[in-house]
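Below is a structure I'd like to ask you about.
Missing here is one protein chain; the remaining ones are kept as they sit in the complex.
Note that the chains take the letters A, B and C in the order they are written out, and that residue 1 is the start of every chain.
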């Protein structure tokens, strides 16, 4: 059954024969294994050509920034899943990644699209980045959409990871339009929202990556790849010092049943 | 409800307060972001301390070796999933990773455990690695278990990626017991199995990593992390040059229905 | 770390003690197992009370209608995943469900929300359902949003499953506002879109369910639950008559590499 209107049966990432594997035009064995870092290879796979030293450094920094932040929901889901299904580590990693959605780790991608709207607005209307930022922020507010990448439940000032990424983009001279946009949004937010909302790591990641030339449509790949590394660390620990069911027990104990029950029924789930 | 017997409510990977995030004892912002590569950080997250230059190079090489091999089943599953569910890239990555199981990408882990059995056998019986390899291979055969990491449907000689990884382990002087074991298995296989089965990438990855000091229980993390990078490249391409439904159409056309049908029914699904 | 603003630590689905399990106020063992069908129990879990005979019949019919349609992408993804990871049937089911997204099986949910917008529009403006349908369809077109639940790549007239569900809703006297809305949309589409787009199963499912009193926010559950049954059938067959890699081989063969390659390189992946 034909679904959709796809008509170009091509891919341009990898081809091979029994002797040789070609990735993005490079010979995998002779030109890449042992010669390039995993970060450089990731950039090649995604962007189609090898990164320069600045691009590599920015991608490394963003991956390091977002890989790990303790027992967040996606890590908990992964560790509980491994406790229940120790035969399938891939299932536990998958369960963790499924929580990298619009509310939590997906904010990097949403912030990237948001910054891109501001850049397009600025170009189309020949407006300053600040005016364009104000216009787009007000439009989001009018549609009751959250401003992605600002504010953090734990870090009340600017998220220190964001600060570090912006400084690195300055140091490496990568910082450009998108970093300016991110700061312009931070500047206009207090007037519009009524309180300061500082940049968090999810706005810093897209602005430094986009300024470095990383593709907009692959932004979500950065938290997903980074978090996979974090999950693997946690799942190794879960095999040797399991806490999945301890966390599950505490989580269940925090919630009370308030539905109907027969007369005289006394809950006792512990 | 208490499930299982977990009793130590601890983790040792990450802690934080509003100013500082500590990962494995390091200050994330001051000591890691912008200072270490993603590969070094991954080693830190998994092994608990930063790698030396050789360890980093081996981990980089194994990740590069296994990240991409064209339109394999896990990539197809991911691209079809994105075509059907474009709102959730994380779901497409998860679908792809779920195919990293015992038959395909999980062979690295299985081969690592298999090599470890041989090392233990050799130590416990004070046997040579070759004798221990022969003993364990015969035991696997007796239980009709596959020998993980040998033979490849495409590469008839030794998988060139395996060759490259072994050479790199030699060059960096990482090569040790596990590489010897892997070659010992290759040497004893023809006599036992009746044909040559050469090392493929899934036996080379664990032997060079284990010789470098990478933890046995985290071996599956390497193909999972590597493949995540490959999947992100494919999912970016799927957004701009979609082939998910083309592949699905071809896959369905390759299979015929041979169940019962009413008289006169003519299938026509295209 | 506190994320979000959740403040009511309650659930009202299930509670228990060592002797008794209470589900939605019913004693599971004494009142439900052996007494109610799985479909009735599903309605109870979702809607909070047991269905009447008409509600049960409509839910049964929609689940039966959507559970199986041959080797669609989600089934292919699941069968390929099981072929690669036979140790984890749950992973193969999960991979299949991840393809129940906005483009394919998720259309039931999207159509339900779309019909609900029309009902609200009609009520707020005291407009006829037809006028409200026309208004909302035009609004969708203006925003270039697809009209969910109309047209089908295989069935050119009205999808016979849709026809059957609508007839059943008539026969059981469940048919009401939402079925009228669904037909009103079908009636206004030719003028607006320029061609007939007939109801498919994804518009029929939500209109008969919503008329029966099924909750709007749980609509996606119907294709997900139904498809799980279909996947289990396919995964049983995959264990005894495997086709996952045959499909994967055909899918790969349908796609050509059009990226760069070294001079003289000849691809040969078969």
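As a working rule, a contact is a pair of C-beta atoms (placed from the backbone, for glycine too) under 8 Å apart; a residue touches a chain by one contact, two chains touch by 3 or more.
These numbers were taken from a predicted model, which means no experiment stands behind them.
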Visible contact partners (per top-of-document touch definition) of the missing chain: A, B, C
Residue in contact with the excluded chain [from B:124, B:191 or B:256]: B:256
Identified contact with the non-displayed chain, of A:102, A:130, A:177 or A:239: A:102
Positions on chain C contacted by the hidden chain, ascending: 1-4, 6-16, 18-21, 23, 28-30, 32-34, 36-39, 41-42, 45-46, 57, 59-61, 63-65, 67-71, 83, 88-91, 93-95, 97-101, 106, 109, 154-156, 160-161, 163-165, 167-168, 171, 215, 217-218, 220-221, 224-226, 228-230, 232-237, 239-246, 248-249, 252, 269-270
Residues in chain B touching the chain absent from view: 1-4, 9-18, 20, 22, 24-25, 27, 69-70, 72-73, 85, 87-88, 90-91, 94, 103-104, 153-154, 254-262, 265-269
For chain A, the residues touching the chain missing from this view: 1, 16, 70-74, 76-77, 80-81, 83-88, 91-92, 94-95, 98-106, 154, 243-255, 257, 269
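One rule holds in what follows: only the chains that are shown with their structure count from here on.
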Chain copies touching (chain A, chain B) - same or different residues, decided at half shared: same
By mean Cα position, the chain sitting nearest the middle: A
Where chain A and chain C are represented by their mean Cα positions, the distance between them in whole Å: 28
Geometric centre distance via CA averages, chain C-chain B, whole Å: 34
For chain A paired with chain B, centre-to-centre distance based on mean C-alpha positions, whole Å: 23
Shared interface positions of chain A, touching two or more other chains: 1-4, 9-16, 18, 20, 69-70, 88, 90-91, 94, 154, 269
